[in-house]
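Here the complex is missing a single protein chain, while all its other protein chains stay put.
Letters A and B mark the chains as written, and numbering starts fresh at 1 in each.
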Amino acid sequence: MAISSKRITINLLLIAAVASIPIIEKFVPLGLHISDPMTDVFVYAILGLGLNILTGFTGLLNLGVAAFAAIGAYVFAISTCEIYPFQLGFWSALGLTMAAGALAGFALGAPTLRVRGDYLAIVTLGFGEIVKDVLVNMDSITKGTQGINPLPPPTLFGHELGGSGQYWLFMAIALLVAVGARSLERSRIGRGWISIREDELASRAMGIRPDHAKMLAFATCASLAALAGALTASRLSSSGEPGNYDFQISILALCIVIVGGIGSVRGVLLGALVMVGMNSIVLVKLTELMGGSDSAPPAALAEAHGLQWAFLFVKTWAQNVLISPTNWKFLVFGLALVLMMIFRPEGILPARGSKEDAPDGDEGAGGVAGGVTGGGVSSVATKELRP
Amino acid sequence: MQQTVAAAEFLAACALSRVDAVGGFARDGLLSSQEVFTQQLVTGLSNGMIIALIAIGYTMVYGIIELINFAHGDLCMLGAYFALTVVGALGVDQWAGTGGIMGLVLVLVGTAAFCGSLNWSINRLAYRPLRKASKLSLLVSAIGASFILVNLGLFWGGLPMDVFADGTSSAAPKAFPALVSAAPAAQIGDVIYSRTDLLVLCVTLPLMVALTYLVRFTKLGKAMRAVAQNPTGASLMGIDVERVIGASFFIGGSLGGFATVVYSLYNQTVSFQMGYRMGMDAFIAAVLGGIGNLPGAVLGGILIGVIRSMSDGYLEARWTNTVVFGILILILVFRPSGLLGAKLREKV
Partner (left out) sequence: MIRRTASIVAALTGAAFLLAAVPLNHAQDKPSKTLKIVSSLPQTGSANAQTTSIVNGIKMAIEERGAMVDGFKIEFEAMDDASPQKGNWDGQIESANAKRAIADPAVVGYIGTYNSGAAKISMPLLNKAGLVMVSPGNTAAGLTKPGLGEPNEPAVYRPSGKVSYFRVVPADDIQGAVACEFCRNDLKAKKVFILHDRELYGKGIADVFKKTAEATGVEVVGFEGIDAKASNYRSLVTKIRAAAPDVVFFGGTTQTNAAQVLKDLRAGGAKIPFVSPDGTFEKAFIEAAGKDSVTKEQGGVYITFGGVPSEMLTGIGAKFVKSYQAKYGEIPEAYAVYGYEAGCVLLDAIDRAETKDRAAIIAAVAATKDFNGALGTWSFDENGDTSIRTMSINTIEDGAFKFVRTAGGAAKAK
């Protein structure tokens, strides 16, 4: 497992390249505007890395990770905003947020240890919906859909950071989390997680305590998600509304992890770049390329017949919807997901040691992800379509 | 199928003969607490039966290839658009008398066929290439398919037809013509049993019976159960596993098609974003009952419907989702594999 020095060089070069984006943008007037969306990529990378610990390493499918981000954003907002009595600084609030996130993860993880596989997935999904609802409904505390603002921007040694400063700070935090996740993966704890994913019973026999390990994974995941939520809130100077942390964000986080390559830290970083970059860069460019659209008055369909009618019908339809680029976004996003999965089912950068040569299960789901959601449950004995 | 609808109409007609005129609030609108409860129960059951029918499609696919088919709700959404198009193109809402019933049957069967074929095609294009991949890759593919379907719904709403408001605002919700009048079929005290309530019952119950028969007593059903239990074993026994998977996608999809027509007739609104909630409710129902278990899905669906209705009625509507998910989590904590789910055994 020795890390080759070539790898270090490549990593450093990559980091330097990414770090230099704001500078290039400043000096080369190409109209790039990607440093801002890139900052979002870092936040989503943190979210993805957190989810990767739970879903990628430990094999527990979580469909409610956005709830932890919401908890993070709101704890951060309430502890810093001027309309509340606490008014902590950026860093202390960040610490508090991560602790609160860990606590929330623990609170969800502890009672649901017995719940497995897809049942756990829906418990986490339900948790996400409950958190969102509570945040909306407890409006005397959370301001409901108003959102909480203003929030302090990120600071470093007492200086408020602007655009590029935030870029580097978030990048540094994301890197730190990535390095942390990588070393966790290789540590005793991480090996424990992976062994639970592969075979819970065997890992128990080897002296690992699955309950402790799972709860730790839950807490770490939640804590990182909360961190991501707090960073976003600070950057936007607003907690946003609870609806901003709904199921769709959990799905996006899951897509980041899986598209990147589940269980692989580098894969998750790349996944965040691809998924969020698609939003901020590809879809925006697509809109620009297709240009503004104009709808036209509906054609006189009633008077037309036969071929002419068909032509007019299609033409009107095209003018109604097809011409507008924004109407294509769901399709582009969905198609990208399906195609990526078909051509790279293991993700763009799969975790090493998870290749097809791994022993296949009965359902042919080999590799790292095969263990996920099956979660050490023998599928042969239990799967049954019961009339 | 035709008999079913005829039966519904007959029941409705019988009931109609003893309906009081309904105008404003009878008796100053003050319902007795028992009447309120009965009414909420009726609403809950109707909603629950629709959810149950969709949940069956979920659970069938899950039982066979262990995929949470995220696209299922959006498939139903497209089904509703298909049904609306058929209604608009043929003017089904203008057909009177027996023609109306024929029209209803036509829409039901047509939509079921459409949804079934669409589900089969989705399986072919988006899931089958991933048969050897991990379950999570399959899940992401399903999520992608769901986004594509949502977008197709958005396009569909832009068709220059009357029923789509000439397609001028494709994203807006569309009204679904009342093929079955929402008028009360019967009123006992102040409890209203609407014709649509009856319709729900008359479509969903026979379908559930038919499906049980299919899975339990036919050759295809046997093959499906075999594939669910052990695909490798089944294929060794000479079962064409891919064909069986395709068949269950078709059947699950067509049940969704029936459900979506009933849903559209009951709610009279379709929108390209309605698939999310349809799918979500059905998913919860399937899990609550024990995913992969057909009676479980029905039980789960009815429970979700009734819980929603009771929570709206007796608690505050804004807490309903919390109540539903809270109960779900509690049940799963104490019964980790759902109400009727097989007990999960650890690998030994």
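We adopt the following convention: contacts are C-beta pairs under 8 Å (C-beta built on N, C-alpha and C of every residue); 3 or more make two chains touch, one makes a residue touch a chain.
What you see is a predicted model, and the numbers here were worked out from it, not measured in a lab.
Taking every chain of the complex into account, the chain not shown here touches A, B.
Of the candidate positions B:58, B:81, B:250 or B:266, contact with the hidden chain is made by B:266.
Residue-wise, the contact with the chain that is not shown comes from B:173, picked out of B:173, B:189, B:206 or B:246. In the full complex, the hidden chain is touched by chain A at residues 5-6, 8-9, 12-13, 15-16, 19-20, 22-23, 26-27, 29, 33, 36-37, 40, 82-83, 136-137, 143-147, 149-150, 163-164, 168, 232, 235-238, 240-241, 243-244, 246, 248-249, 251-252, 279-280, 283, 287-288, 292, 294-298, 324, 326-327, 329-330, 332-333.
Those residues of chain B that touch the chain absent from the view are 22-25, 28-31, 36, 39-40, 43-44, 46-47, 50, 147, 150, 154, 165, 168-178, 182, 184, 190, 192, 194, 196, 263, 266-269, 271, 273-274, 276-278, 281, 308-310, 312-313, 316-318, 320-321.
The rule is simple: only the chains that are shown with their structure count from here on.
Contacts from chain A toward chain B in the complex involve residues 55, 61, 111-112, 114-119, 121-123, 125-127, 129-130, 133-134, 136-137, 199-201, 247, 251, 254-255, 258-259, 262, 298-299, 301, 313, 316-317, 320-322, 327-331, 333-342, 345-347, 356, 362-370, 372-374, 376-387.
Looking at the complex, you find that chain B touches chain A at residues 60, 62-66, 68, 125-126, 129-141, 143-152, 154-155, 157-160, 166-168, 170, 211-212, 215-216, 221, 224-225, 228-232, 280, 283-284, 287, 291-296, 318-319, 321-322, 325-326, 328-329, 332-333, 336-338, 340, 342-348.
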